[in-house]
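The other protein chains are all here in position, but one chain of the complex has been omitted.
To keep things simple, chains are lettered A, B and C as they appear, and every chain counts its residues starting from 1.
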Amino acid sequence: MEGFGVHTSMWTMKWDRAGAEKAVAAAVSYKMDFIEIALLDAPNVDAAHTRALLEKNNLRAVCSLGLPEVAWPSRDPDAAIAHLIGAIDKAADMGTEALSGVTYGGIGERTGLPPTEAELDNVARALGAAAKHAKSRGILFGIEPVNRYETHLINTGWQGVQMIEKVGSDNIFLHLDTYHMNIEEKGAGNGILDAREHLRYIHLSESDRGTPGAGTCDWDEIYATLAAIGFKGGLAMESFLNMPPEIAFGLSVWRPVARDEAEVMGNGLPFLRNKARQYRLI
Amino acid sequence: MEGFGVHTSMWTMKWDRAGAEKAVAAAVSYKMDFIEIALLDAPNVDAAHTRALLEKNNLRAVCSLGLPEVAWPSRDPDAAIAHLIGAIDKAADMGTEALSGVTYGGIGERTGLPPTEAELDNVARALGAAAKHAKSRGILFGIEPVNRYETHLINTGWQGVQMIEKVGSDNIFLHLDTYHMNIEEKGAGNGILDAREHLRYIHLSESDRGTPGAGTCDWDEIYATLAAIGFKGGLAMESFLNMPPEIAFGLSVWRPVARDEAEVMGNGLPFLRNKARQYRLI
Amino acid sequence: MEGFGVHTSMWTMKWDRAGAEKAVAAAVSYKMDFIEIALLDAPNVDAAHTRALLEKNNLRAVCSLGLPEVAWPSRDPDAAIAHLIGAIDKAADMGTEALSGVTYGGIGERTGLPPTEAELDNVARALGAAAKHAKSRGILFGIEPVNRYETHLINTGWQGVQMIEKVGSDNIFLHLDTYHMNIEEKGAGNGILDAREHLRYIHLSESDRGTPGAGTCDWDEIYATLAAIGFKGGLAMESFLNMPPEIAFGLSVWRPVARDEAEVMGNGLPFLRNKARQYRLI
Partner (left out) sequence: MEGFGVHTSMWTMKWDRAGAEKAVAAAVSYKMDFIEIALLDAPNVDAAHTRALLEKNNLRAVCSLGLPEVAWPSRDPDAAIAHLIGAIDKAADMGTEALSGVTYGGIGERTGLPPTEAELDNVARALGAAAKHAKSRGILFGIEPVNRYETHLINTGWQGVQMIEKVGSDNIFLHLDTYHMNIEEKGAGNGILDAREHLRYIHLSESDRGTPGAGTCDWDEIYATLAAIGFKGGLAMESFLNMPPEIAFGLSVWRPVARDEAEVMGNGLPFLRNKARQYRLI
């Protein structure tokens, strides 16, 4: 989890052999340091195939997910633990470095109310067990605050830190996302400041999840603050072009937010990389 | 609908006599040119009382709403028309200048899919009838694009213009909101550019709906673009502190996004007014 | 003067045959709509050669200059008129569309005091005569406000408009520069707003005159405001890499503000063009 990478949703949301091969080849062609793989259907992923593919291409990887409703830890921490352990095992078997994302709930889970203590206790218990298992398998475990519409549990960097301290594990890191920060933080820099002690990974996603550089995110402030806190973690570009129906509702992605891959990779990627170099982050 | 105003949610979300008196007195004390009143329960509003209150205080007003599920025009345009006509009559009886907001659907209405032609046809029919009725009552009728999580129907200024042109009425205006634009537009300025021919009203709301000036909105770009298109409509500050449970879910407001009224009115209001003066908008 | 162009200082500051050929070939390779030629030594420019070169390459052009101390209009309007007429004749003979720049004084001319009425009267007289001559030759004549250190005469868009109205000619346009606006205007958008009635040309120059996109200029605000006023003039990228000693003092350019041409044209040019397309300016 260092250097500059990309979420493979740019090329596939189905991590079967064909999807994996397409995404890895594409990532290599763009000289990525790592990829992020959405682990939406862990049991059906061919771990050995992915591991071999990554090794052959000398590419590092991170897995991410959101939880299905039957395994929301706020309601059923044991079901969540079982689901997370399965995903962690798969992520480790695939040879990836971490499992992160909305590991504390569903994408779109919200009650219309602030999180209750009981919900947060349940979440903390599930995260603690998952982090411990991840440690036993030699991978890191992360949590990604997302905006108010995608969860009522953890929206900001500060709330993420509160949860990590509540869990008390040394194997949980914070994973920020500029798209969510643009909605939730009092300045993107503030989210990074709040998260700094635990921040290891960041999604570089534009304000509309489209082409980086063509939205309202203040990339200078984001990068300057990352550089100033001495950030050494992974910078992962994320733009949404290919969303399967089962997650499109939670993410509310149906409008095409970028023209095509050529626009994102031809304009957005150089923009993000040039700015990252300007701030000596890569 | 001109000058600088404020959404009365700062002081009340219940427009009974006590709420109205509190909000009007507060708005007058801050030297507002107009107020925006949430018409969540039109039948129970004492129109004569509000009209007298506004006249006595020489204060102009605009009403806004989102539609209850039984009156979503995408599904039941006739129910929507009946609901809108009732609200328009009340808004006119109250002596206000317009009815606007999410007049084309529910706050939180979304299917997980792009809007269908049938949905858009239904919406257009309802809006056409409402706009015609509003004209007969001497008030304007507006539509406010909101972000992807609050509707799947109209998210951007461009989509709003498409709908207005589809309806073909001369009595519908576009009502933008900087909070939603910060998520949906490719630069807030772009939303204003797309909307320019029909733009008559704008919510000045920070990126987290908290204290203006303390978020990620680019107010210089917003105001410069408004000034450059010759915007003469209403500038309405909107911060959410008091949300009743029945709309908190759709809006996803449960976290306190500003400390208190003193912070919003003491820091945010001068910030917005100073910048509006800098660009000679007020 | 429309479309996207570049100042030829990127390739040469000496407009002899070799310099002209190098610059034109480079501009064509980058698919520029026009070039800006620094007319520092008009008498020695081979106008027929440039005209043929431009025609052959189907490239449009604009000339610009600052005045030598012997021809500062604030002190000696007649000398200024003679100098400007010579430059206008050359610019017309070269087949270019306009003469612009610091046509009202020297780059670095300042008294430490505000401009006096006598100075401004002298300047207006010289500009009026020059604009009239330019009209007789079928080219436009422009004035470019520059920052406080480069002149004490015209620093802002508003001051430029005052001067144009004082002159009263219909053949003078305003030429802004984002580098100078970044120092002098209360928001770059404000400079564009002030200048709007007369604005026909703008230098797109970063805050340190280096690589566009890697400084403090707010390009979204700049482009959004240009689009909002309906700007149809020339967008001219300007970065300083090659400055001859005779103008380096006035411009205070001695530190390398960009690494090399590859950085400016490889990173800065795509940045400016992508953003200009985002705002539908090109």
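One rule holds in what follows: a contact is a pair of C-beta atoms (placed from the backbone, for glycine too) under 8 Å apart; a residue touches a chain by one contact, two chains touch by 3 or more.
Computed from a prediction, not measured in an experiment: that's the story for all the values here.
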item: Candidates B:Ala214, B:Ala228, B:Val253 or B:Leu281 - the one touching the absent chain; value: B:Ala214
item: Touching the absent chain when the full complex is considered, from A:Ile85, A:Ala227 or A:Met243; value: A:Ala227
item: Contacting the left-out chain in the complete assembly, out of C:Lys22, C:His49, C:Arg110 or C:Lys135; value: C:Arg110
item: Residue numbers in chain A that touch the chain omitted from display; value: 186-190, 192-193, 196, 218, 220-221, 223-225, 227-229, 278-280
item: Chain not shown, touching residues in chain B; value: 213-214, 267, 270-271, 274-275, 278
item: Where the unshown chain meets chain C, residue by residue; value: 110, 112-114, 147-150, 152, 155, 181-188, 207-208, 210, 214-218, 245, 248-249, 252-255
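Just so it is clear, only the chains that are shown with their structure count from here on.
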item: Same or different contact residues where chain B meets its copy chain A, judged by the half mark; value: same
item: Chain pair bearing the highest count of C-beta contacts; value: A-B
item: Between chain B and chain A, distance of the C-alpha-averaged centres to the nearest whole Å; value: 34
item: Chain A residues counted as touching two or more neighbouring chains; value: 214
